[in-house]
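I'd like to ask some things about the structure below.
Note that this complex is displayed minus one protein chain, with the remaining chains in position.
What follows is subunit A.
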Amino acid sequence: MTTSAGILAFHTREAVKVKARVSAATLHRRSQLAPSDPPPAEWRRFSVDPQITTFEVLQNLLAKAFDIKGDFTIHYLAKDDEGKETYLGLLSDWDLDAAFLSSSMPCLNLLIDLKPFDEGLEGWDVITPADLVKPPLVSHVRNNAQQTGNFLMQQMERTLKSFSKVLRGPELSGYLNGVTERYRASKPPMSRREWQNFLDCEGRLIQPQELRRSVFRGGIEPSLRNIVWKHVLNVYPDDYTKDQRIQYLKRQSNEYYKLKATWTDMQKQGIVTEEMQYIMNMVSKDVLRTDRTHRFYAGSDDNKNVAKLYYILTTFALNHPSVSYCQGMSDLASPMLVTMNDEAQAYICFVALMQRLKPNFNINGLAITEKFAHLSLLLQHYDPEFFEYLKMNGADDLLYCYRWLLLELKREFSFDDALCMLEVLWSSLPPSPPEKELPLYEIRFGKDSAHPQSPRVLTRENPYTKVRRIRKQSSSSSLLCGTPKVHNGVIVNEPDNDESRRSSLNEITDDSQDYNPISDSIAHELRMDLENLNKTVLGNTKDATPQQFTFDNIIEEGNTLLENDGPWKQRKTCQGFCGTPDEQCELDFDSVEGETTQNHGSRRNLSCQSSLDRRRSGSSTSASTSASSHSDLVQEKADDSDYEDDHHAYRSKAPPTRSEGYCSEATLSSKEVSCQEDSRSVLDSGVLDFSRKSRSLLPPPGQLGGSNPFMMFLCLTLLLQHRDVIIRKRMDYNELAMHFDKMVRKHNVHKVLHETRIRFEEYLRLGWEASWEELV
C-alpha cells in the first residue's frame, strides 16, 4: 500500500529540484587540457517537472547548463537500504524514473562526468546532446489525458517491478555476497594504470599475451572495456601505435557508414531486394527481443539503441552472404553496442567476433555438433557418474546446452556479469590479429551486386529442398548410418564420401512415411552417435588431422623464455614513463588502442610455472578414476618414464619460436615466484602434472570446442554445479532442461569462472605439446 501511495505522491509532484555538478576528475582533466579555461562553477540548480522531463530533455538541460560539447555521463546520488550514499548511472528514461522516484527528496543530486574518450577524437563527428533536436516541451504539456493515463500505468508497472526486485533482494544478495567473496578472481579487474603498462611510449601494445593473462584472471574495469575489448577481440593489426589505431578506427568507421548507407539508401529509393526484405524482417523482429530488460535497450520499441542494433546486424548480414543473419547474432552483437556505445565501433567489434564464430551459424550445423560431442567427452571424463545418470534419463544428448554453445554462454549470466565472463573467455584464446585491416565485408553488398545470395535466403524460396539438403549433409540419421569421420574428437566433413553417404541415407530417408526410429527416442540415437565418436576418439588418436593451432606448453615456454630472454624484452614498456600528468592525460584519452606485438608467430608466453605447480606436481587427473566427485579430481601418480619420453621428444623437436598460449591461471601467477628455478625443477624432476591417459581421452586445446577450450570448460562447470541437485531430485530430461532454462541469467559468474579456471588449468597441464609431437 505504501508503494502505491508513494507512486501517487510522486505523480502529483509538479517539480523536482535538481542540483548538478561536474565531477572533480573531469574538472582536473579539463584544467590540464585547457588551463586558460576557468573551471566551471561548482553547482547548477534548477527544477524540472518529473511528468514531462525525459532523459533526453535532462541531457539537453545539463549540456546547456555546463556548456558541454561532447558526450557525458550522468550519475545520481542514491541511498541504498542501509542508507549508504552511492552514485548510480543515469542512462535512460527508466533510470530517470527511478531517480525521480527514489532519490529526488529533497532534491535530485546529479554528478556529470565528461567522457575522456571523445575529447581524444579530434576530427570525429561528435553528435552532442546539444545538436539534437530539442524535444517539443509544449507538446508534452499538452499531453491529453489518455497519454498521461498510459504513462501512469507504465510507471506503475515499472515501479512494481523494481520493488519486487528489491523485495527479493536481501536474502539473495546476502547469499551472493558470500559466494562472491569466496570466488572473487585472484586479481582485481584491469585498471587504466595497469593497462598502460602493456603499452610502449607510442601506445603500441607490446605485451599482448600479458594483457590477455591479466584479463583472463580478473576481467576489466567497466570504464576501460571499450578500449581493451577491441584488443582482445582482435580488431587491430599488430604493432599499431595509438595514432595509427585512431586513424584505423576512423577509416573503418567510415567504411561501416558506407556499407550501411548502401542498403539504407536503396531502401529509401524503394529498391528492396528479396534478400534485403528477408533480412530486414528477421532482424527487426529479433532486435525487439534482445536484452530489452537492460536499461540500454529498454523502453519503447523506438529506442535508438535498438535501431542501432538493427543497423549493425542488417549491414553485417547483407555483406556476409555466407552466414547472412541467423538468430543468436543479436545476442552476440548486443554487448558490443552497450560497451562501445558507438554504432560503427560496435559493428567492427562484431565483425571481429564473427570471424571466429561464423562456423557456429553455418547451416550444416557441423561446428555445433562437434561442440556437443566434445562437451559430452568432457562430461564423461570429469564426471562419469553424472554422465551415466544423464544417459539413463536419455539426457546425455545435452541438447539443452545448445544456447550455451551458440551464444558462448552470454545469456546464462546477468548482462553485466556476461560482459565479464565474455572478456575472460576471449582472453583465454590466443591472439589472432588481422594481418592487414579487418575486412568489414565478405562480398560488398550493392544495388548491382550479382553475388550469389546467401544460402539461407535462397533456400527460403524452397525450404523443403533445403531441409532435404541439410539432412543429407549432417542429419542425425546421417550420423547414425554413416558415422562421421572423427579425428581426435573432431568431426570431419568428407566431400569424397558424399556419394556413399547419400546412398546409405536414401535407404533410410526415402520411405520416410514408414520411418521408424531405431531407438525409442532421438536421445538414444544421439547416444549411439556419441558412443561412436568416443570409440573413434579413443581408437584413432594417432590419425588426428593436422592441427590448426599449436599450443605452447606453458612450462616449456617459460623455460625457453628464460633461456632465450624472449622477444618482449626487446621493447621497453613505458612503465614509469607514463607517469607525468600530461602523458597520463593523453593516454587516458586513448580511446582507440591496438592489438599489437611482433608477428603472430613469434609471440610467446611470458610464463613459467608457479606455486600451483608445486602444489600439484606429481599428480594427475585420470578419467578412469575420477569416478565419483565432480570437483575433487582424483589424482594418480603419473608414469614417470612415459613422461620422460614425451618430455625429451618435445624438448628436442619443439621449435623455440613456437607460439600461442591459451591463457591459464598458472601462467599468470608466476611473476612473484622464482620462475626459472621453479619451472626447471618441475621439468627436470619429471614429476610434471599430466597424464597421458587423460590426454588421449580429450581433444587438444587447439581442437576442443572448435579451438575454444575454455568455453567448453565453462559449459562443463555449469553442468557440474547443478549435478547434485539434478541427481538428488531425480530430475528427468524435461525437468533438468527446464531447470537450466530457469537458470538463464542467474548463474554466479564468480563461482563459475573460479571453478572453470581451476579445471581448465588442470587440463592445460596435461602436456599437450608432447602429445602433439607424438602424433606428428
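Just so we're on the same page, a residue touches a chain if its C-beta (ideal position, glycine included) is under 8 Å from a C-beta of that chain, and two chains touch if they have at least 3 such contacts; residues count from 1.
Criterion: contacts and distances are computed from a predicted model.
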The complex's invisible chain, by UniProt name, from "E3 ubiquitin-protein ligase Hel1p", "Exosome complex component RRP4", "Large ribosomal subunit protein mL43" or "Ras-related protein Rab-2A": "Ras-related protein Rab-2A"
Contact residue for the chain not shown (choose from A:50, A:70 or A:328): A:328
Per the touch definition above, residue among A:79, A:289, A:304 or A:746 touching the missing chain: A:289
Touching residue (missing chain; options A:368, A:704 or A:752): A:368
Candidates A:17, A:187 or A:403 - the one touching the absent chain: A:403
Touch list for subunit A against the chain that is not drawn: 282, 285-286, 289-290, 292-293, 326-328, 330-331, 361, 363-365, 368-369, 399-400, 402-403, 406-407, 411, 456, 459-460, 463-464, 466-467, 470-471, 473-476, 512-513, 515-517, 519-522, 525-526, 734-735, 737-739, 741-742, 744
